[in-house]
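Here the structure comes first, spelled out in structure tokens, and everything after it is commentary.
Removed from the display is one protein chain of the complex; every other protein chain stays in position.
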Amino acid sequence: MNSYALIPFLPLAAFVINILFGRKYLKENAHWVSILAVAGSWVLAVMALMDVLNGNKINFDLYTWMLSGGFKVSVGFLIDQLTVVMLIVVTTCSTLIHIYSVGYMHGDTGYYRFFSYLSLFTFSMLMLVMANNFLQLYFGWEGVGLCSYFLIGYYFDKKSASDAGKKAFIVNRFGDFGFGLGIFVVFLTFGTVYYEPVFSQASSLAEATYNFLGYDVHLMTLIALLLFCGSIGKSAQIPLHVWLPDAMEGPTPVSALIHAATMVTAGVFLVARCSPIFSLSETALMVVALTGAITSLFAATIGLVQNDLKRIIAYSTVSQLGYMFLACGVGAYTAGIFHLYTHAFFKALLFLCAGSVMHAMGGELDIQKMGNLKKYMPITYATMLIASFSISGIPGLAGFFSKDEILWMAYAGESPVGKFVWAIGTLVAFLTAFYSFRLIFLTFHGKFRGTHEQEHHLHESPKSMTIPLVLLCVGAVAAGWVGIPALIGENIGVHNYIAEFMKPVLGHPEGHGTHGEEMVVMLISIAVGLAGIGLAYFMYIIRPELPDRLAQQFQAVYRILFNKYYVDELYSFIIVRPAIWTAKNVLIGITDGHIIEAVVNGVPSAIAALSSGLRKIQTGLMQHYATIMATGILIIVAIMLLR
Amino acid sequence: MPIAMPNLTPVMPELVMTCAAIIMLMAELVIKRKETLGFLSIVSAALISYLLLGSAGTTFGGMFVSDGYSSFFKLIFMANLVLTVLISPQYLHTMRINFGEYYALILFATLGMMLMASAADIIVLYLGLELMALSTYVLAGFIRYDMKSNEAAMKYLLLGAFASAILLYGTSLIYGLTGTTNLKDIAEYITNNGLAENPLLMVSMIFFAVAFSFKIAAAPFHMWAPDAYEGAPTPITAFMSVGPKAAGFAVLGRVFLVAFGSVRADWSLVLVPIAILTMAVGNILALSQTNIKRMLAYSSIAHAGYMLLGIIAGTPAGISSVLNYMFIYAFMNIGAFAIVIMLRTEGFAGEEIGDYAGLAKTHPAAAALMLVFMFSLTGIPPMAGFMGKFYLFMAAVNAGYTWLVIIAVLFSAISAYFYLRIVMLMYMKEPAGATLLNTSPGIGLALAITVSAVIFIGILPAKILGLAQIAVSSF
Amino acid sequence: MVPLHWYLTLSAAVFMIGMFGFLTRRNIIIMFMSVELMLNAVNISLVSFSHYLQDLRGHVLVFFVITVAAAEAAIGLAIIISLFRNKQTAHVDEMNEMKG
Partner (left out) sequence: MLQQLFFGYYAFAIIILSLLVVTRSNPVHSVMWMLLLFFHIAGLYLFLNAEFIAAIQVIVYAGAILVLFLFVVLLLNLREELSLRQVAGSWPSAFFIVAGLFVVVTAALGSYVPGPVGAYSIAAVRSETHVKALGKLLYTEYLFPFEIASLVLLVAVVGAVVLAKRKLRS
């Protein structure tokens, strides 16, 4: 047995121990089990990285769960370049956020429960990224969804929290339905669910079509789009993005880990993992690129006017996820994964800083009621500032390299929509810089606008919280140095290591452009970043009354943005309300209320009615039983003889 | 005429069982603590399981055959016996029916099942079946002061006798046609004399199908089951829902594949509508039940329907998946019944489904166990029930019954409603009052065994399935 | 010589009469007797088969059927007595506490 199998199973063991003994025995010490386990996973992940760097690719089946005919399901692990990057991201963020949670969740009644869920989540996420077959991927996929559901609704006595959990669950159902169907089509087409045979056979089926109701559907496009449905749900892309901002009801470490750094990026990982299939379908790639681009623009514009600290960062996450899809859609999977990797650091950092702010503000989230926090929370301020520089693409920081790579690939790649998405991407870069610094300026600068009690309470967070901040901050600065583009790199003698590293799995398209063009693209992206910051400085520091005036001037636009384009209301109108109406008026109308209540809500009423009807046949009288038996015999004998 | 001593090695387990049962009858007179008898039964079950290993062979002029197939079923009977004995004592105390004959009768019933599984001759099959049935009738009516228990025993007995008469009529016809009652000889005679098309043979086969359908509680011959299950003492309900059903499948498989092997197309045509009707009746009627024992009775009917799929497939894979499913079913079903028994206290039946409301708040461990069993019965991975269903359905698909499997999956989706309704009640509702749990070491042990079996087989299904495949290959 | 078919038809007729009794009567004891009637019908056909096939196995089976019938009667009647103690009736339609 390969010791790398322990990577996911250590957190699973921690989960089992915590859930069994947490309530009675571990109580306030529950975090030790989880932290040790995830740190162990991290060590193993680093060892795996070393191994892969030495050119090994590890693929093994741990044990076969079931085997029936040609259908085999096993727990198996594939550790290649892509997996290893994900492993490092997941275990690093997870470890740091586990540590941060010790301070953040201190004194919470469900302390052991929180850590056991975190461990379970880590397990599921690792199963997801390490799978060597689609079914295990699906298992991890559903597992992380379930944990996310538990953790969003962690404060289950708060109605908004449990509603948000439900919303996340239901919205993801839509995506997962397509995803499951996609896996099914994969199995039908290839006769296996293992990555290796599927991907190696994919190219031979590049032109295959599938006749569906008289239409010839391009098979690879069908599979790719079905799988992408899952990505849309999990990574909160339009039109299934509505759950992620609401998911901020969960504890902040959860937002950082699940809803920023790891789980929501699973969709990007899926596209990258299935790149051999996506690459065979131009249509699918175009859909991916456009979905990503539109989502990123859409979410960034909403982010401009929100006032809830965590929601702004959530929209920023949606927007950045769109960026990653944009990259994958133009064929630059490496760039997408690179951005995923850098994003994990600075976005987790942003959330943890937000958590630190919340901690100081006594749970307050409205940035209009903050201000001048840099005086009280220097470490939080410094780290959050760096993270914001990073996301805005200030040269030298992690976000700069990955974002630049994406924009250049979009501009110079072969994708027919490349130039278009590049333009959107550049616009989004500007908006990102603006709303990130709007957040910084409103929160940390100016005058404090909260209450007096809050002002008294203001303090820097405990060590267990600030140390992870600092460590993540190192990542937010330096994580990008593994992917320095050739343009800069050749002058200082470094390569684009990550692109070379990932090339065997994801390929690395060459940009069709000169160094001069590349330089221009880079300069534009730096310029828009700086412009965004400058505009934010102008509007919120120099002329703080300006935003309100603008909001009044362009009231219609402001309202639309503030209300997130009314998507929630739209869904409520076209899906939720009709569903509830049908349930209320049709289902309850047909059957009497208590059957519906007794049987889980929403049983097809016909079956329930049939059930109570059929019950009458079971009269309790033996003669009737015997009569029915005799009738059965008569019918069978008669049919068999007269046949 | 010299009488040769028959070879007793193959019947050794049955001999031990007979001795154990008779010893139990006599020991009952001197032993005051009846639990001791339960302990003795478990010891004998262990001894028999050990003896099963070296018992392969045919004896008594080919009337009795001990092969992998029968041994696998006997293993299920032993598990059934041990688990039933473990969950019994406390119920017997609560109901104040702690009579020693109880254990002897359970042993006799199990002996009957063992004889059925090994029967290679219709006479042995019939006598084994009656031995099992008569013991079970008495056990079902064991709470003599309770009207429901009497009623259960009465209905079971009368309808059982009716089904026996039908079985005997089928036997007489096949005897008249082939001049023998030995299953192998019957098969040989049918093929050698081209009887396969004979309408009378068809009638005989149908009568056999009906009688066995009665034993496995398949619709429309299932109607005794809900009443008998509801009225019988709960440990006996658990016992009845596994043992006689498994024995019924054992004889169904052997008779239909050996004796009627040449008319397979015909009997699968008979069994297909029975299977569909069984799944429909079991799953649909379970929806509107309010008594949990009754609900589990309908659930057990539905599971018989699923298992019929494996018999209909008729392939080695199909039969082995039936064996596998029966094994899994024994654990998950008795586990669920163990929880039902725990809820029963002096003066509180705890048999209404509503009594499970809020169980997770008052008794989280019991609720979690019930959750595992309900998930397994529904067939949610990674519980064993899922694997059982998966192999059954896969075998049926490979045998060309895809449409039947689609129907089965649909009905199995309906079943989620009534199983998960219990889970919902336990976890989502507030408890109505303080429910007392009637625990004992025996039940604790039974629950530990069942829950670990359900999870273990769910995670490592290959072991039991491999055993079942070996069992079928010898047949 | 009486043809075998006559016996078989007689047997079927008695079997069906027994079944008819079982389906219609509501006195448990008479239902019980109807089952005995069905068993006797089977015995008739078994004995006649045996006779015409010049074989004794049918007789052996009849022997066992009678044994089991006796055992069944003993237990059945014991249950009836038990039932009667609780509820002074032997009528099936008053015995449908459990249904549905």
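Chains: A, B and C, in written order; residue numbering restarts at 1 for each.
By definition in this document, contacts are C-beta pairs under 8 Å (C-beta built on N, C-alpha and C of every residue); 3 or more make two chains touch, one makes a residue touch a chain.
Note that the structure is a prediction, hence the values are computed from the model and not measured.
Every visible chain touched by the undisplayed chain in the complete complex is listed here: A, B, C.
Between the chain not shown and the residues B:Tyr91, B:Tyr175, B:Phe208 or B:Tyr356, the one that touches is B:Tyr175.
One chain is missing from the display, and on chain B it is touched by residues 1, 3, 6, 11, 18, 22, 25, 60-61, 63-64, 92, 96-99, 101, 104-105, 108, 111, 115, 121, 123-124, 127-128, 130-131, 134-135, 137-138, 141-142, 144-145, 175-180, 189, 193, 195, 198-200, 202-203. Taking the whole complex into account, chain A touches the unshown chain at residues 621, 623-624, 627, 630-631, 633-634, 637-638, 641.
Mapped onto chain C, contacts with the missing chain fall at residues 1-2, 4-10, 12-14, 16-21, 23-27, 29-30, 32-34, 36-37, 40, 43-44, 47-57, 59-60, 62-64, 66-75, 77-82, 84, 89-93.
Rule of thumb we're sticking to: only the chains that are shown with their structure count from here on.
Taken as a contact graph, the chains are fully connected, with every chain touching every other chain. For the pair chain B and chain C, the distance between C-alpha centroids works out to 26 Å.
Taken residue by residue, chain C touches two or more other chains at 19, 22, 31, 95-100, whereas all remaining positions touch fewer. The set of chain B residues that touch two or more partner chains comprises 154-155, 158, 162, 226-227, 288. Those residues of chain C that touch chain A in the shared complex are 19, 22-26, 31, 92-93, 95-100. Of all residues in chain A, only 615-616, 618-623, 626-627, 630 touch chain C in the complex they form. Partner chain A is touched in their complex by these residues of chain B: 154-155, 158-159, 162-163, 166, 199, 202-203, 206-207, 209-210, 214, 220-221, 223-224, 226-227, 266, 269-270, 273, 281, 284-288, 290, 353, 382, 387, 390-391, 394, 398, 414, 417-418, 420-421, 424, 459-462.
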